[in-house]
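Apart from one protein chain that is not included, each protein chain of the complex appears where it belongs.
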Amino acid sequence: MAESKQVVLRTEHLKSFYILDMQGTQKVVKAVNDVNLEIYENEIYSIAGESGCGKTTLLKTLFNEIVPPQRLVDGKLYYRINSEEVDVTTFSAEEKRKLRMEYISYIPQGSMSVFNPVIKIKGTYEDFIGSHVEVKNRDEIFAIARERIQELGLPKNVLDVYPHQLSGGMRQRVTIALASSLNPQIMIGDEPTTALDVVVQRGVIQMLKDIQKKLKNTIIMVTHDMGVHANIADRIGIMYAGKIVEEAPTEKIFDMPLHPYTQFLINSLPKFGDKTMRESVPGSPPSLADLPTGCPFHPRCPHVKDICREKMPETIKVDAEHKVACWLVEEEFNG
Amino acid sequence: MDKLLEANNLTKRFSQGNVISRAILTAVDNINFYIKPAEIFTLAGESGCGKTTTAKMILGFEEVTSGQLLRNGEPQTDKEKAWITEGVQAIFQDPFSTFNPMRRVDAYFHETVYNFKLAKTKKDAIDWIDQKLQLVGLTYQDVAGKYPSEFSGGQLQRISIARALLTDPKLIIADEPVSMVDASLRMSIVNLFKQLRDELGVSILYITHDLATAYYVSDRIAIMFRGKIVEMGSVEDVLMNPRHPYSKLLRDSIPQADPNLRWDSRVTLAELEHEEYSRKGCRFAGRCPEVMDICKTVVPPDVRIDDVFVHCHLYEELEEA
Partner (left out) sequence: MKVLRDLFRDYRFTVSFVVLVFIVTMAVLSFFSPYDPTLWHVVPRDMPPSSEYVMGTDSNGQDIFWQATFAVRNSLIISLISGIVSRVIAILVGMIAGYKGGNIDRVLMFIGDSLLVIPLFLIFVMLAMMIREHMNLVTLGLMLAVFGWAWDARLIRSMVLSLRERDFTMTAILSGTGTLKLVIREYMPFTTPLIFSTLINNMSWAIGLEITLAILGLVNLNIPTLGTMLNWALFYQSILLGRWWWILTPVILSLLVFIALYWFSVSISEYLDPRTRIQRVGA
């Protein structure tokens, strides 16, 4: 990849919490807690992390769709629109709507429910695209849609069937086709291959890669399958308790994980032909409403030191592309 | 050999469509398998190949079109649902719809404890629930008083597992119980399954797409394709040395957690999936790299090689006498 990469999406100290009112007492779930990201043009950035650590919340925040009880508490979110960086957190609902599909699109978790069960796929396409494309007649929309669908190796007639007539894998691919139909700069996918068998998953990954290559755009996605990460991602961000604790190019994450949590993640992967006991991370995930002090991983970390219990480690750059937030690494690199 | 559960020529047909164009879809087509006590049996395969339908038939939520389910060697009748709730529990595929969005999730725990008289006092009940929740890395505090919308997908999945464990069942039907949790939690859940099997003698029907954990945790496996079991045997035989062309494709499509082992070939997916269901001969014939003429017209036999069943013409001559 070229040296000077264009940043298309950038966040500064992004904080997005669920603020709940429970019988008078306020409860704050810190699901996205001080996240700094720089996502480049023409790359696939994927996020891994424990279940419930805030990945979906982060994606929703990046998509700039925040509905109560979720709130944007602090921080900035910049998109690069027409080679200019703009802070989109202040946009009005109408301005946000305009960016959707055309600039940034979203494939939600369990995206099978995207489709209205009683109307044909065509109808959903019309709903999503119709409000963006200035067309006199609907035929033009479908010409675009049909073209895209064929390019992606789906049968032409999928537009004319009802969602329940398609299998899960098919629906997932149609959702992806839909999300990419207006050639957005950024596509966000929340576990787009969960619930698919490995063959179909491979097809979906293949399709995502094809789209990305063709449009030279950016894909940000979440998945739990480390194999998928290894296959698709250019860079990986590891999230733990609302924070990005490690970020590096894919090879580095797999070959040289630095954060203890990442190490667990990589080492817990089962391998064929090896039935020996695999350890999972000890202890249980922290409650985001009641975070431990210092490094949020400290109660489960085998290398914990005194300072870990007191202070949150800064994110340090191990090299140009590898960032980690851990005291262990901090000491090793900063003496 | 005692079999906890046995399926004999189990078949399920759905009629789809409206009055004008009615199509019959054989979602589960004459399958045979059994589960022994204290065994983890994996059912894997294509999305939409009939795994959930099989699970629902075992649970009595879907009527059996033909064939039989035997438990401990005796036919399971519709009337004997009692066994189902006490002896068999289930974890459903979609954690987002496992619990009623209008009810607090802990209500299901208390109801189960109450209905099965698992505790005498409120405090005992909470202790019991807490103990099961801790097995999946949660506590009663985490769950009490909350609605499903307040949890992430993986949290719901774990809550659902804890609920299934409440009655100390003999058989757990786990329909993709780890699809939405991270690699590390996945391991702790399958390790829990192992522990249940080894220490308490629980059997598990593990339905999954994750063949790596299937290999790690289970004893035997059946690979399904479009309603048929195409290959069945011990995980070592089936996953380490797949024989059926679909099993091979499946095996090759497992993404390797190593960026140096990215795929360099491409896959072709079925264009019209329903067509494959109504294919005359082998249902994989349309995509099979080793297809022969006979495959297109004649239904392949169940061939037995060592202890593995393969549903494929390729191995016909090899059949043991």
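Should a chain be cited, it is by its letter among A and B, assigned in written order, with residues numbered from 1 in that chain.
Criterion: contacts are C-beta pairs under 8 Å (C-beta built on N, C-alpha and C of every residue); 3 or more make two chains touch, one makes a residue touch a chain.
Just so it is clear, the model here is predicted, and its values are computed rather than measured.
Of B:F92, B:F225, B:F284 or B:F309, it is B:F92 that touches the chain left out of the display.
Checked against the hidden chain, the listed residues B:Q68, B:N115, B:Q141 or B:Q195 yield one contact partner: B:N115. The missing chain lies against subunit B, touching residues 59, 61, 84-85, 89-90, 92-94, 97-103, 107-108, 111-112, 115-116, 147, 149-150, 160, 163-164.
Going forward, only the chains that are shown with their structure count from here on.
Centre to centre, using the average C-alpha position, subunit A and subunit B are separated by 28 Å.
By the touch rule above, subunit A contacts subunit B in their complex via residues 20, 22, 48-52, 56, 109-110, 153-155, 165-170, 191, 194-203, 205-206, 224-231, 250-251, 254, 264-266, 268-273, 275, 277-281, 284-285, 287.
Of all residues in subunit B, only 16, 44-49, 93-94, 96, 134, 137-139, 142, 145, 150-155, 157-158, 176, 179-188, 191, 209-213, 215-216, 239-240, 249-250, 253-263, 266-267, 269, 271-274 touch subunit A in the complex they form.
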